[in-house]
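Yeah, one chain of the complex is gone here, protein chain that is, but the others are all in their spots.
Going by the order they are written in, the chains are A, B and C; count residues from 1 in each one.
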Amino acid sequence: MKKLINRVEDAVKEELAGMQALHPELLRVDFENQIVVRADAPVRGKVGVISGGGSGHEPMHGGFVGRGMLDAACPGEVFTSPVPDQMLAATRAVNGGSGVLHIVKNYTGDVLNFEMAAELAGAEGIEVESIVTNDDVAVQDSLYTAGRRGVGVTVLLEKIVGGFAETGAPLADVAALARKVNDQGRSMGMALTSCVVPAAGKPTFELGEDEMEIGIGIHGEPGRRRVKLAPASEITEMLAMPIIEDLGLKSGERVLAFVNGMGGTPLIELYIVANELAKILRGRDITIARSLIGNYITSLEMAGCSITLLRLNDELIRYWDAPVHTPALRWGV
Amino acid sequence: MKKLINRVEDAVKEELAGMQALHPELLRVDFENQIVVRADAPVRGKVGVISGGGSGHEPMHGGFVGRGMLDAACPGEVFTSPVPDQMLAATRAVNGGSGVLHIVKNYTGDVLNFEMAAELAGAEGIEVESIVTNDDVAVQDSLYTAGRRGVGVTVLLEKIVGGFAETGAPLADVAALARKVNDQGRSMGMALTSCVVPAAGKPTFELGEDEMEIGIGIHGEPGRRRVKLAPASEITEMLAMPIIEDLGLKSGERVLAFVNGMGGTPLIELYIVANELAKILRGRDITIARSLIGNYITSLEMAGCSITLLRLNDELIRYWDAPVHTPALRWGV
Amino acid sequence: MPITTEDTVRWLHQLAQVLHENRDYLTQLDSAIGDADHGINMDRGFKAVMEKLPAVEQMDIGSILKTVGTTLVSTVGGASGPLYGTAFLRAGIATAGKHELYESDVVTMLEAALEGIKARGKARPGEKTMVDALTPALAAAKDAEAQHLGLAELLHRATGAAENGMRATIPMLATKGRASYLGERSIGHQDPGATSSWLILKTLFQSFNP
Partner (left out) sequence: MPITTEDTVRWLHQLAQVLHENRDYLTQLDSAIGDADHGINMDRGFKAVMEKLPAVEQMDIGSILKTVGTTLVSTVGGASGPLYGTAFLRAGIATAGKHELYESDVVTMLEAALEGIKARGKARPGEKTMVDALTPALAAAKDAEAQHLGLAELLHRATGAAENGMRATIPMLATKGRASYLGERSIGHQDPGATSSWLILKTLFQSFNP
């Protein structure tokens, strides 16, 4: 295992110390509770917006803490959802009297831990609403299963909903917008390589020189199927088509195109994928009204990418464009 | 070779097409001359600022084209400096009547090609000044050698000088500030893995499971020495100390700390390095007044990092903080 | 003779040991159909339990188990944290105030634990989870009790049933938890959580009857 770390068990704490050292104007780290909190939290009269999940997906979520996005993030161990204590501490820290929104990616672990935290916060009289993101079209959705995973849309949702929360909108409206965003977005990802969970020390799965995994999640887990390596054009097709169909995107519609790197894939390749995606959308007369490209929701050093399309309307565009100032996303300020 | 590409020979062109598709409001791509030009270039009365170099370092340089940074970028083939024709075309495209600054990283190829381009532009009556960045302390500087490489400082210089150029300052002053920035910054990098030049198809060098390269450049070339893998604390020490000494940083001074990923290293590891760097600086009473962390000057998918420290004064801070709107760096707008 | 407080404490000590020894094995199982952390999670959780235990080991069995539950909830994370945490919490409530557990108490405890897991995780038998190890274990315990076979035999049969249930997860298609994302590809792998459940019961049996 080749990583820029010291002791494996200190990796997450040291990462947080690094964030505190570089971004003191944006956030503070509560090491006892292992949470990252917006520097000026709690913001009076504003709905607190928090999220959390395993570490190893950086910059998500800690890199999205700051004005116009998250009020706090709860990082768990690598690929392990955080514990209710962290979420409760974060909920308390950001509650400005208007309640708190929990943004939860749909994984059993995240859902169960946030559920317990919400119960505990409720018992303390803090109003909590939860939105569970589930945008991964690689996974069949069904009442009888764990359902779709929450992936790329989570990033876009945190930005848009965070921007809306800044307006002082009430919790019910903030949660409602969150649901809208989740409904309008879909994602799918692929991997060229596995990744090494530091505590495990070896790759989660083995992949041949001429193989790739299609339909992966963000925890280094294998995907829906293993296929032969293909050109970027075909790979983009494999990811984009299920999204376009599932969203039922029609000619004339506008989307936010999000080309995400899994952590180990260089930008030159992401732009090549973006080019293929743009061709596919152009061919269907779908407009890329906004875009995001880079490593935003990752699986450690995994090589690969994911595509997320979010159907846009003027409301979503307004809050996507709203000022944001976090370590990983910044504009308008 | 596992990459998200189509035909190797089309990689750079398709990358540029992807940039054009995602960032039409920021830039336009001149495919015939293979250059990336700021959307509103030439800006009348403003010194044009251009740079260029081999591809494979993304987001540098194309990702820095836009308001407040570069007016144009000339991408060569992967790790191969561009040709004078591209630089001449870019110089013409951005000349708003006040002359053009060429930002050149100190590599024989880049220097010679930009030299020829400057001669040709001069012959056309376009006033050109050149700044050659050479901040890599891994390389001994000497009159009789190719001298130090230009690495991390190039990114900071393009931002600061680009911000200054927006004020309408004359070419001589813009070039003078560029020299100041180059004088005040030093860098050093290391690699945990090699990288694969697409046209070569295999790793440029082989590295054992327990080895790393210290003092690498940004072209996948091996470094000054190969040593046993070490904890992040020691690696950071190996990179930071030569920089601090060469810059002669003294207690009470302010720096911009730039922790750069080589392309394949996840952010969690970069923050761990940042934490170690912050400890070293704190121990010397040197203040991190500004910072930048992420993949900004890369070697394809190479795993590793580089550290750049730039001694700050109020002038440099003013133009670092100035609004910038490019695909890779954005704030204040 | 019943399970005493001492048995309970010895069980938890040995369990921490066993889970540490099986850290890589459980993580390996989780690599195949999950995210390669189950062994790491369980080991982290029971290390924490070991730190909390001294403060409560003089108390009643219920208090001890509740402490285990809250500690797991606070330190494990993932899916297994809330699930095993709830299981031990409910087991603690079911054994509140007791210093000795007889056959019927053990059955009640197991039933409470399994109910807790089902209430939290909404999994039913056959979904390739820890529920598939614990459901047959409870059934076996119940009829060992009905037949008055004694505590040792009850625990022995419960453990055996858990082991079979664990093996039975191999051909199952996962519909709950992370493994469900693999769809068909989840078939042919043993469920890590069912495996840790078996280890928990096995260690209970062994520590009671060394």
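By definition in this document, contacts are C-beta pairs under 8 Å (C-beta built on N, C-alpha and C of every residue); 3 or more make two chains touch, one makes a residue touch a chain.
Everything numeric in this text was worked out from a predicted model, so none of it was measured.
Within the full complex, the chain left out of the display is in contact with B.
For the chain missing from the display, the contacting residue among B:N6, B:Q20, B:N95 or B:N113 is B:N113, taking the whole complex into account. Listed residues B:V139, B:V174, B:L207 or B:C305: the one in touch with the omitted chain is B:V139. For the chain left out of this panel, the touching residue among B:A73, B:A90 or B:V197 is B:V197. Residue-level contact of chain B with the missing chain is found at 54, 76-85, 107-109, 112-113, 115-116, 138-140, 144-146, 149, 197, 199-200, 204-205, 217, 219-222, 224-225.
Rule of thumb we're sticking to: only the chains that are shown with their structure count from here on.
Among the remaining chains, not one touches chain A and also chain C. Here the chain pair with the top count of touching C-beta pairs is A-B. Chain B and chain C, compared by their mean Cα positions, are separated by 55 Å.
Spacing of chain A relative to chain B, judged by their CA centroids, is 29 angstrom. Taken residue by residue, chain A touches two or more other chains at 78, whereas all remaining positions touch fewer.
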